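Supplied in structure tokens, the structure appears directly below.
Shown here: the complex without one of its protein chains, the others still in place.
Labels run A and B following the written order; every chain starts at residue 1.
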Amino acid sequence: MPKTKSKKIDLDAKKSRHLFYQMLLIRKFEDKAAEEYTKAKIRGFLHLYIGEEAVAVGVIQALTDDDNVLCTYREHGHALARGMDAGAIMAEMYGKQEGCSRGRGGSMHLFDKSINFFGGNAIVAGHLPMAVGMALASKKQKKGNITCCFFGEGAAAEGEFHEAMNLAALWKVPVLFVCENNLYAMGTAIRYSHSVQELEKKGAAYGVESSAVNGMNLMDVIEAANEAVQKVRDNGKPYLLVCNTYRFRAHSMFDAELYRDKKEVEEWKKRDPIPEFQEFLLKQKIITEKEIKKIENQVDSEIQKAVDFAEAGTWEPIDQLTEFVYSENETK
Amino acid sequence: MSQTIKITYREAFKQGLREALQNDDRIFLMGEDVGRYGGAFAVSKGLLQEFGEERIMDVPLSESGFVGAGIGAALAGMKPIVEVMTVNFGLLAMDQIVNNAATLLHMSGGQLNVPVVIRISCGIGQQLAAQHSHSWEPFFAQVPGLVVLSVGTHEDARGMLHTALQSPDPVIIIEYTSMLNLEKEISTDMGAVNITKAKVIKSGKDISIITYGTGVYKCLESADELAAEGIDAEVIDLRVLRPLDEETFLASVAKTHRALIVEDAWRSVSISSEISSRIMEKAFYELDASVKRLCGVEVPIPYPLHLEQASVPQKSDIVKAVKRIINP
Partner (left out) sequence: MTEFLMPSLGADMEDGTLVEWRKKSGDTVKRGDIIAEVETQKGLIEIEVFDEGVIEKLLIKEGEKVPVGTPMALINPDGAEAEAKKETASMKKEVKLQPIEEKAEQKVMEKSTKEIRIRATPIAKKIAQDKGIDLSQVTGTGENGAITKDDVENVIVQKGEISKTEKGEKPVDNLVEVEPEKTEAQPFEAELYKMEKQPVEVKKERALTPAEAIRSAVAAAMSKSNREIPHYYLEKRVDMSKAMAWIKETNRERPIQKRLLPAALFIKAVASSLDEVSELNAIWENGLQLKNEINIGFVVSLRTGGIIVPVILQADSKSVGEIMEVLNDLIPRARALKLRSSELSDSTITITNIGEGSADKVFGVIYPPQVAIIGFGNITEQAFAENGMLGIRPVVDVTLAGDHRATDGITGSRFLGSLNKYLQNPESL
């Protein structure tokens, strides 16, 4: 099991505890979401991120508030890591108008413009060209911010991935492509979908600098992300960071997981990023058992608050159905 | 009284483009061959020299990629004009247009506007055969969240872009390759035009001919021919295919009690079928004859000229159809 190369990273106690808190929050929040799903409180698709927490937390900590973030439909973790309110997310999944997208989007479409969080995009690879466009706008406006775009290895097989890589490199725009390779596009293993499975190699064809990192280890991700973000920010060019990871749960709730061996899942669970980071923090004496307990309680109460908020939320009146199709200030 | 000037459809677009680029630094044009080549149809010829590479961006052949990038740039504060060379390749960008441009405002609960303008040339008429002669206005007009404009006149070629750029929502401007060289007179001080209303191009009392795009001038000429035979036809250019301005054509039908709808697009599930339905739904008791349609024949467009012409309504078809409605 690869150990952290923590020497290179300067993590103070406060930030460490915060990152631990975030990973735990994502884990328990999603666990709760699964429960609410079985009770039919949440409907539609529910894609859980459990097992992949280190990627979102490790990459997003490297960004500034001005940077843009675009994600896939498996984005609860990213939204929480970006600082979106858990209650607003839970209410969104409940379909309540107090949700971050007024309940219009659901689990797959979390949006919050105030923190530059641009979804929640559910067409595989469809958001990659948009990310390039946002980075192009930053360049044209000389804003200095970068755009960070998460996607899965499934998206890397789509044409839009290749178009986006080419355009980003051609136009030299500040976009960080983060490929979360969890080995399965729904139920299709990477060996059945990619001729070259070392996805970082795809960067070379477009002249996009790239690297791969163990996505199960937070410290590794932090180190790689910090470096990648710095490069994008400094030279204004795209970068492809491949985070090799694994989702512990099925693709979505209604998935019998016929395509993978339970032993494989158990093997990967041994590399669970949360206990590993917890152990690291304890070993380094950055955190105590008591503090961990306190963080756990904090997470539990945060999640309970989120559920209560969602439960108390209200349904948007049906007569508002056709709102947000066109802007209200549209020239009539 | 303002003076008029003779201008081609192509030149009218170019003037609109130039003016837009001069007016607002956030506006830039991106598309295949818009710069060095001068535009596939020479609409943007000379603009690269005038405005530079930052404002006139040649893009690689990746419709989904650059249309998506246009949407992203619009999300992040720019006002891109994205040119898709022809609607035939536009399908490759359909995912971006339908799944992103049209949905983001709604999915985000009203947080994200996508003020992108996408210009697409369209239509039949140059013996380009099945893959390059499509009339796909109905595809776009089907999608809530898009504003879909069809440029049937020189006034609109000159003035629609300006107004489209003011829209906070994505606007698709459909232009017609076959009309590029056509010269018409427009007012020299011709400026911005409204993009919410259909227009009665010629008023008449006997029948409403409802059309758009390449149909507009064809129907006007037909109306002139009919006038010589004592039939006073009203011609309506729909202009805005979504959201449809039904008020204008329903009022017209209420006046004439007869309607003929003319379009190049295939008949089934088309703009004309929508117009016809709305007339049935909302002006049924005004009708003194069943609504008739002249549409594209449902066949991949063939190459030979005579077959190509037979594939879409011609002036003689329109004149004949009107006469049959009025004197059955």
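Everything below uses one rule, namely that a contact is a pair of C-beta atoms (placed from the backbone, for glycine too) under 8 Å apart; a residue touches a chain by one contact, two chains touch by 3 or more.
Just so you know, these numbers come straight off a predicted model, no measurement behind them.
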| Visible contact partners (per top-of-document touch definition) of the missing chain | A, B
| Which listed residue (A:D85, A:E227, A:D300 or A:E323) would be found touching the missing chain in the intact complex? | A:D300
| remark: Cross-chain touch to the chain not pictured, restricted to B:I5, B:A289 or B:A310, is B:A289
| remark: For chain B, residues touching the missing partner are 205, 247, 250-252, 254-255, 257, 282-290, 325, 328
| remark: Touching the unshown chain, chain A contributes residues 31, 35, 37-40, 43-44, 252-258, 300, 304, 307-308, 311
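The rule we apply is simple: only the chains that are shown with their structure count from here on.
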| task | Determine the centre-to-centre distance between chain A and chain B, using the mean Cα coordinates as centres, and give it in whole Å. | result | 41
| task | Enumerate the contact residues on chain B facing chain A in the complex. | result | 28, 54, 59-60, 62, 64-78, 80, 95-96, 99-100, 104-113, 144-145, 147, 163, 166-169, 194-196, 243
| said: Show me the residue ranges of chain A that touch chain B in the complex, using the header's touch definition. | reply: 68, 99-105, 109, 111-113, 118-121, 123, 126-138, 140-141, 147, 159-160, 163-164, 166-167, 170, 323-327, 329-332
